[in-house]
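For this depiction, one protein chain was excluded, whereas all remaining protein chains were kept in their positions.
Chain naming follows the written order as A, B and C, and within any one chain the residues start at number 1.
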Amino acid sequence: MVLGLLIAVGEMLSPGTYVNSQFTWLHLAGSPGTFPNGVSLVVGTLVDPLSALLLLVVTVVGFLVMLYSIGYMHQDRGLPRYYAELSLFLAAMTGLVLSNNLLEFFLFWELVGVCSYFLIGFYYEKPSAASAAKEAFLVTRIGDVLFLLGIFIYFYHFSTVGPSGGWAANGFVFANGTAPYLPVVSGSGSTLLTVAGLMILGGAAGKSAQFPLHVWLPDAMEGPTTVSALIHAATMVAAGVYLLAITSVFIGFTSTDQLAIVAIGGFTAFFAATMAVVHPDIKRVIAYSTISQLGYMVLAVGAGFAMVGLYHLFTHAFFKALLFLAAGSVIHAIGTQDLFKMGGLRKSMRVTSAAFLIGGLALAGIPPFAGFWSKDDILGAVYSQLGSHPLYWPFFLLAFAAVFLTAYYIFRAWFLAFSGDHTRDPTLPHAHEGPWVMQVPLVILSAFAVVAGLFIFLPNFQALLLNGAGATGIPPVYGPTDLALSGISVGLGVAGIGLAYWLWGNGRVYALPEDSPLQSVRKVLLHRYYFKVAYDWVGLRLVYGISRGADFVDRYVIDGTVRGLERVFGSVSNGLRRAQTGAVSDYAGYVIAGLLGVFVLLLIVAPYLLSKMGGG
Amino acid sequence: MDASSFIGPFVPELLLLGAALLIFLLDVLGIRRNETLSTVAVAGTTLALLSVLGDLGFAPLSVFATLPANVIDAAPSTTGLYAFTSLGLIFQGIFLLSALLVSLASASRPSGEKGAPIFYGLLLLATVGMLLVAVATDLIFLLLAIEVTSIATYLLVAYHRREARSLEAAMKFFIIGALSTVLSFYGASLLFGAYGTTNLVAIGHATGAVGYPVLVLLGYGFLVAGLAFKVTLVPFHAWAVDVYDGAPSDVSAFLAGVTKKIGLFAYFLVFLGPVLYLRTVGGSSPFAGGPIDLGGTLTITLAVLAVVTMTVGNLLALLQKEMKRMLAYSSISQAGYMLIGVTIGTAPAITGATMQIFAHVLMKGGAFLVVAGVGALGVGPLIDDWKGLGTRRPLLGAAFALMLLSLAGVPLTVGFVSKFVLFSAAVQAQGYYIWLAVAGLLNSALSVFYYARVLKVMFFDTAPAPSTPPVTDALPAGGLGYGRAIAIGFIAVTIVAVGVYPQPILGAIQSAAQHFVVVGA
Amino acid sequence: MTGLPVADLLVLSGALLAVGIFGLLTRRNFILILIAVEVAMNATILNFVYFAAFAPTAAGLSGQAIAVVLIGFAATEVAVGLAIVLALNRIKGTINVAQATELRE
Partner (left out) sequence: MFPVLSLVLATLLLGTVVTFVAGRYARWVALATSIVFLAETAALIWQYPGWPGYTSGAVPGFAFQESYAWIHLGWLQVNYTVGVDGISLVLILLTAVLQIATVVYSWEETRRPGPWFGLVLLTCLGCVGVFVALDILLFFLFWEAVLVPMFFLIGYWGGPRRRYASLKFFVYTHVASIVMLVGLLGLVFYSGATSFDYSSVYLAGHGLMTVTQTFLFLALFFGFGVKFPVVPFHTWLPDAHVEAPTGGSVLLAGLLLKLGGYGLIRWAVLILPLGFHEAQPVLFVIAFATIAWGSIVSLAQRDLKRLVAFSSINHMGIVLLAIALGSSLGLLAAVLLMFAHGVVSALLFMVSGSVHHTYGTRDIPSLGGITPSTPVLATMTMVGSLASLGLPWLISFPAEFTALLATWDGLAYWVLLPLGILVVTAAFYIWMMQRMLFGPPRGIPETVHDLPWFEAAGMGLLVALTIVLGVLPFLLVNLITSSPIAGFPGP
């Protein structure tokens, strides 16, 4: 991990350098048709701006979360399992970040997936945890399968031609910072490439919990909060965005793909935010916000600004981890996740509340906190692209609206948890800060949450982003260029906070009037647009029903036929046996019958057949 | 012909006759100990077997050779009654082997048993009849030889004069036998009318050049039906099951083992003539321009009989409850396989059929011997009475399992080799014959079911508390008695040995069959 | 050997054979069955004798010889049959074959 950190820092200091090494992992035989000289699937490492960026996140956040866990998890059983799986995850994540081709990427991609599966199911005695783990695995699996198909297409159709360095016959090593593959594609190839891009999008959507594969992430909150912070906020879920980013940088998307990505991203950003608005569970609120933020990143990548997306990923990782850890220490202290039971924790847990506040401000995009810069970049970047396709508009607006919601729900959470002067549920134990190992990470992350955005003003960092984009399309805008735009977004943010304060501030609890038309909306939101219900129905009723039916057919139709055959033979046998009467005159009768039969054969049947066969 | 040249060729037959007479003599002298008599019978059959093998030219046994080499496979005369083909000698060997094994096994029958002399005497006489069948070239000579065997076997079945079942079996055997005799002789008479001779070689050559097609066809029809009784073709088979069931198991071993085989050899002699003639003349009708193609007609008829026989036999065996009847039906279906060889009539096919006959003597004879032995141990007639036998008596169970697997045609057994050669021959003959192979193979697949069922009963079903206290160990060798134990052991070993390396035997049969195809017709 | 009036012979011997077989099929009494067999057998013998008359000398002689042999053979067969009848009678007390159906499915 430290090593990873060094690599990352080194990359920071000397942006745009590439370290690339590889060896053959699997050599497939060549066949005359397809791969004349066979194919080697290679495994290698590639350190470039993108990976460096993510590597930094992984290592820093990973380290802090490990530290935090010491305090947070101390009274849990199965700690060895916990740390083993966590370390495995970090290793896999590092591998994923450093991998230099899609296949290797996929290998680690699956590995982090399975780690998350185990960690979500860490409290496996809890049925809810077990089922959440299952859900996470299966939903992401759908994405993975699509991803795999994407790999095939790239591999099969684009692996033997293309820019030097990458796409050689020995697999599809990323082209080192050279122009993306897209320009090379001829017309016919481009449809395939579109499909491939969509498949990649599918994979990313699965991992990054984008609509419609978003259902698993909120449920994944069944895992320990530390896991949520590391895997389901900072790193793994970001891998989807990272995938899109590297694809767009090294391979490139067709415009259709880009539109699709923008659509998914923009919509998800808003869609998830709405669900966060009403949810009573503090962790799930943050989870929804994660989905929504990931939506922003996807949006950015889709619009062609891979590095901007990653920039947001970078900042988001810190403040979102911060939020989670803060929430974690709250849960650690009072043992509930229900916002409506909390309240007045500001006094008893100063560090935590401060940390959560900072995280909230960052998330709400209030300058100068980290979230502001990156989110503002995204909006700016997309805004600059609105011309390229009319359909960008609605999603841009959705994303914009989401800014307001974001500010509102996160501060709703903050006010509910920390404002006021006492907990609403008196039964809760008296809250107190966790041990130092839990506070230190909070402090550090808070620091990052404040300054991470400002990195953009470091020339090295800027260069990093610039080089990272490689020769990709548009050089992105950095810093608040379009003041009006920024102004509006900040304004929306402030407005959101204001609304939150008006409804929930100072321990107020706003109850939506029963007759209000919004009730129905609220209900829908609380039920998460009934997605989970629908999926369960498909999974349990439909698929399982079908398989039950198939099982029935298998047992009673297919195998029934076999057994039926046995029975037929049996009955024939019994029928024949009845002829064995034991009466000798019957036997003599058979002989005579046989004699006549032979005559029939000799004198009638045989000549007839012979005439048919023509001499036999 | 002077005595020497007459006596010479018939040494084996005379040996057996001598043994039989000696046995009757001992009977008269009051020496009726089973062991003694069996020893005499064994000695006689062994000597005869040795001389036959010597004649076949097995170098180490050449001292026993009694035939001048030039006699064997010599071009047959169109007038003689008998000729020595190497195939015939091989059949003699098979018959003698079976007789030898049966008399050896019978050594283990209770000492004081009544009618032991009759048993051995008739056994030997029946064998004499068979040996004569194997050398016949004249239709009447052939039929009479068969009758010698038949009459001996009628009595053999009945030699338990107090056994109602045996007598009933004998009665059925006799009536159907007599009927078939009538039919075959009638057929023979018609052929005599058509050809003016009863010499098979003459008939074989004359097939092409004779009027009265209907007369000929009727004659062959009667012969097919009459001989089918011995071969136990469906629907001429009904007697066999009851007889094998009712007869003492040792006798059943003999009947199922070999008596049907003389019928088959008779088929070779009688029907291969015309069929082969057609082959050699290239399929042209014997009644050139005439209405009927004799060879083709017979081929089709026999083919139909073969398929019907194997199928019905298997189906009948499928759900059979009694062990002996199951074996009986299975040997009926086996007859169907053998008939394929006659139907195709090429040298490979005859090789296959002969091999199948050899295998069947071992497998089926062995199986019945085991049944007899197990019966002596107080195990009932039903298959279910054999529950757990395989685990109680591993060796006996293994031997029986081996025989069943061989019957089922599982590789590394002689049964597989024979079927393999037979069906290969069918495929090799190509044309429509491949369907005979398909039918036969499907049938053997069907047959696997009932063999496997017996295995299942013997090894997997747990035995109930022994209802009847086993009479075991009244005799040595685990209640089997040495004679039977040796016989069974020998058979088991041979099944595997030949199954693993069949080349010597197959080679001999093959060359014999080639001579037969050239000479026999 | 053309011109042989086969037809009328076949009528005769065929009739004999038919009678024999009919008896064998319908009679239940073992003795009667034996007789029926004999009748049928005679059809064969008749054939041989008749054909022998038309056959070339050697074959003709052999034909008559065969006839004689067959007569002898038939006698043996009957003897064996009778032996079985006696034994059967002693055990079952009847010679009605229809009552001997112990061996059956």
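The definition used in the following text is that a contact is a pair of C-beta atoms (placed from the backbone, for glycine too) under 8 Å apart; a residue touches a chain by one contact, two chains touch by 3 or more.
These figures come from a predicted structure and were not determined experimentally.
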Quiz prompt | Contacts of the hidden chain among displayed chains | solution = A, B
Quiz item: In the complete assembly, which of B:14, B:74, B:214 or B:441 touches the absent chain?
Solution: B:441
Practice problem: Specify the residue from the set A:76, A:421 or A:554 that touches the hidden chain. | Solution: A:554
Self-check item: Where the missing chain touches chain A, by residue
Solution: 24-35, 38, 103, 106-107, 110-111, 114, 121, 124-127, 129-131, 133-134, 137-138, 141-142, 145-146, 148-149, 152-153, 155-156, 539, 543-544, 546-548, 550-551, 554, 558-559, 562
Quiz prompt | Contact footprint on chain B, counting only the chain that is left out | solution = 348, 351, 405, 410-412, 416, 420-421, 423-425, 427-428, 430, 434, 437-438, 441-442, 444-445, 448-449, 452-453, 455-456, 459-461, 501-503, 506-507, 510
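Throughout what follows, only the chains that are shown with their structure count from here on.
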Quiz item: Can the chain contact pattern be summarised as a line, a ring, a star, a complete graph, or none of these (other)?
Solution: complete
Practice problem: Tell me, please, which chain's centre (mean of its C-alpha atoms) is farthest from the centre of chain A? | Solution: C
Practice problem: Determine the centre-to-centre distance between chain A and chain B, using the mean Cα coordinates as centres, and give it in whole Å. | Solution: 77
Self-check item: Distance between the centres, which are taken as Cα means, of chain C and chain B, whole angstrom
Solution: 26
Quiz prompt | Cα-centroid distance, chain A relative to chain C, in whole angstrom | solution = 96
Practice problem: Could you list which residues of chain C touch at least two other chains? | Solution: 21, 24, 97, 100-105
Quiz item: What positions in chain B touch 2 or more of the other chains?
Solution: 171-172, 175, 179, 241-242
Quiz prompt | Footprint of chain B on chain A - complex, ascending | solution = 569-570, 572-574, 576-577, 579-580, 582, 584, 586-588, 590-591, 593-595, 597-599, 601-603, 605-607, 609-610, 613, 615-616
Quiz item: In the complex formed with chain C, which residues of chain A make contact?
Solution: 577-578, 580-585, 588-589, 592
Quiz prompt | Sites on chain C touched by chain A in the complex | solution = 21, 24-26, 28, 97-98, 100-105
